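One protein chain is absent from this view; the other protein chains keep their places.
Order of writing sets the labels: A and B. Residues in every chain begin at 1.
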Amino acid sequence: MDYLIFSFSLMLIYIGLAQLLHIQFGLAGIPNFGVVGFWGLGLYGTGVLYVNYDVPLVPAIAIAALIAAGAAYVLARLILQKSGQAILAATLAFATIVALLVISEKQLTGGVIGLGTIGYPFGDFSERNVVYGGILIAVVAALIWVSARLRDSRLGRVLIAIRDNEELAASLGKDTAATKRMIFVVTCGLMGVLGGLSAPLHQFLVPYHLAPSLTFAVWIALVLGGKGHNFGAIIGVFLTFGLFDILIETYAPVPTEQAILLPNFKLFCYGLLLVGIIMFRPAGLLGEDGPHTRSGRDTPRPAPEPAPKES
Amino acid sequence: MQLHAETLTKSYHQHEVVNIEKVTFGAKGVEGLIGPNGAGKSTLMGLLTRRIAPTSGTIKLDTDKGSTALNPLRSHEVARIGLIKTNQRIQGFDSLTIRDSLRLAATAPSDEGIGSIFGGKRDTDEIEDQVATYLEAFPFSDRNGHARSGGEKKLVDILRCLIARPRLLLMDEPTAGLPDDITRIVMDMVRAKVAAGEMRVVVVEHDLPLIWEYCDYVHFLSEGSILFEGEPDEVKSNRVVAEKYMGV
Partner (left out) sequence: MSLLLDSVFIGLLQASPLILAAMGFTLIYYLNGFMNIAYAESVTYGAYFAILFNVVLGANFYAAIGPSMLLSGVMSVAVYLAIFRPALNRGVGPTEMIILSVGVSFLLRYGLVLVVGTENLFLNEPPIRYMTFLGLGATNLQLAALVLVFLVAGLLYWMIYNTGLGEQMRGLANNQELAMASGIDPHRTSVAIWFIAGCAGGLSGVFSGVFTQVTPYMGWNVILITMLVTIVAGIGSVRGALVASVVAGILTAFITLVTKPLYAEVALLLAFIGVLTYRGARTA
């Protein structure tokens, strides 16, 4: 039961990360391949503050998220106006740097031995992980709601315009560089928050948590569900993490000798899914989801005859 | 608002494409820029919109707030000052509907911050009305959908620029790809805005009848230099222009 709650909590974190990636890549067109780096700064930042400096959990998460946002700001200044492939490579490099520093700075992070333990903040022993799961649900639901509002907002419209044709958007007076930077810093900061929230889940932090597989898992989920759809992240995570890490791992009758191969089989299937989806349904299962205007003027109404103005 | 260029040159491999001693755009209402193929019109447009860096010389942007050099500015700063250019080649936002594309252009950047996520209605009635006025003036195949043909995309591009409240509008071959009747509606709109004192316009065009009809002043560019400037009738009857351009 506890393990199931742990898995579901972890799934919520994945949904949150995929939702943030939907904003970054699906709306603004920023290919962030360093998801695990920003999440990891939040995770280890919280862990280090909590374990080594006795900072309570909530302020520790806040400070760690600010560190992640700060790193995102520096990275944004350096590479956000470069080509997509350069952004992709630089964010991937950034995540690798975070992982390497966590290994090398042993006195802070415990290096490969690990760092712990980080406890749940609320509730008594028997029910605290349930309470915590509830908090995670609230956080992720808020993220999804904000992301839907964003897509339908004036800011969201600018992001879509930048994704489609940045030069044209700039020529209409939009400060595209500042807009992208702002959205990148905020969303990376929120990835840091999710990292901080993951610290009590993992309890004991090891550098293995910072492997790029997290980045890829989130990307695969988003691309599978639909990068441009507000619910693409949820569907994608259900179909990957939910299906393999929860359903199959918990309920499928797999003989023990095959069980060790299961994670590899999972990643093999992820690869298969990703190839299939990009070849046959590149917009993802849910497809693209345009803005829903709140002013209601997009509903067709009897079009008046074009009236040429008198000249 | 005016654009001043002085001793402006652009050379490629020692070959001078543009060499202008002095020219001012935006002093009259609707100005035309004409010239034979290879006269350097598109290079000059590139220089004026900072797409191309000049070999020497400066371009200055004069507004009532003073004079600034154009080149150090970034694209959005130029647009915010009021210098906006329509595109000769088709440009667009593929995922935005025609209506959203125009709303985007009509919305002030200061209203597009993070606070707009939590506001109520996305677009004010004022913006909706503005957009509707433009949309209803033209026979789009689907006003609430996406621009379909090349002509519709080109038209949306021009309308985006008009609705973005330019002070000086550069129109790069507005007739290319547009049906005749649409061009006329556009140019009538442009002239009405200029007459109302909202903006000044520079039109680069091959379509001479359009230039003669709509322009108050015409610059004639040939071999990279401004050879003659004047009112349409003066330009039409000028011997140099006739020889070099109209093949008389």
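Of note:
Everything below uses one rule, namely that a residue touches a chain if its C-beta (ideal position, glycine included) is under 8 Å from a C-beta of that chain, and two chains touch if they have at least 3 such contacts.
Everything numeric in this text was worked out from a predicted model, so none of it was measured.
Every shown chain touched by the omitted chain in the complete complex is listed here: A. Of the listed residues A:A18, A:L92 or A:L286, the one in contact with the hidden chain in the full complex is A:L92. Within chain A, the residues in touch with the undisplayed chain are 31, 75, 78-79, 81-90, 92-94, 96-97, 100-101, 103-104, 166-167, 169-170, 176-177, 216, 219-220, 223, 261, 264-265, 267-268, 270-275, 278-279, 282.
As a working rule, only the chains that are shown with their structure count from here on.
Chain centres here are Cα averages; for chain A and chain B they lie 42 Å apart. Chain A contributes residues 146, 149-150, 152-158, 160-161, 163-165, 167-177, 179, 182, 186, 228, 288, 290-291, 293-295, 297-300, 303-304, 306-309, 311 to its touches with chain B in the complex. Chain contact summary for the complex, chain B toward chain A: residues 74-76, 79-80, 84-85, 87, 91-97, 99-101, 103-105, 107, 109, 111-114, 116-123, 128, 132, 136-139, 143-144, 160-161, 164, 181, 184-185, 188-189, 192.
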